[in-house]
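All protein chains of the complex are present and in place, except for one that has been dropped.
Let's look at chain A:
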Amino acid sequence: MSTSSRDRILAATQANKPAETLLPTVPDFGGEATPERFTAVLTSIGGTVVWLDGLAQLGPTLQQIFPDARNTASPLFPAAIPVDALTPNDILADIDLAVLTCEIGVAENGAIWLPEANMLHRALPTITQHLVLVLDHRRIVATMHQAYAQLPSMGGYGKFVAGPSKTADIEQSLVIGAHGARSLVVLLY
């Protein structure tokens, strides 16, 4: 680390920058904030949306979609593997289903905001083989502008998740399940 590099970079930036221009105000473009739109877009990028008839239906619904899940992790029901911020990597590696609550759904692109506070462990949403996110349908907004407007504080870590992990790095062939979760199910209630 070099203090002089810091000073040199800042000095050169100040000396070479152009005349100041205005920072524009970004308007709210409106848009369609419906569960139908959200569902259509998320489905088109490989996610699955299932309507939950109230949170009481969570257990039976999961049982139906993932009958073979053994190593589950979730704050929403007594899961098989207790996970917290200190859970070691080798235990995380064996989790096959994580069920977490998420905060905001974005209808235009199927993205879902998942803050650190809801993750149990920062790595859990990507290392689990399958990911289920539970979303209150009243939290669906139209665009990313509206989503960020609802996120005044980001916390230490958080992410938008839009579908399962995927890649097209081999000949542009789409493959679902690159390194992160192989599937994403959103349970809307």
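Basically, contacts are C-beta pairs under 8 Å (C-beta built on N, C-alpha and C of every residue); 3 or more make two chains touch, one makes a residue touch a chain; residues count from 1.
Going forward, contacts and distances are computed from a predicted model.
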Exercise for review: Name the absent chain as its UniProt record does, using one of the following: "Branched-chain amino acid ABC transporter permease", "Zinc protease", "Glycolate oxidase" or "L-lactate dehydrogenase complex protein LldF".
Suggested key: "L-lactate dehydrogenase complex protein LldF"
Point to revise | Of A:I9, A:A56 or A:A117, the residue in touch with the unshown chain | key: A:I9
**Study point:** Sites on chain A contacted by the missing partner chain, in the whole complex
**Key:** 1-2, 5-6, 8-10, 12-24, 26, 29, 41, 45, 85-86, 89-90, 92-93, 106, 108-111, 121-123, 125-127, 143-149, 151, 154-173, 175, 177-181
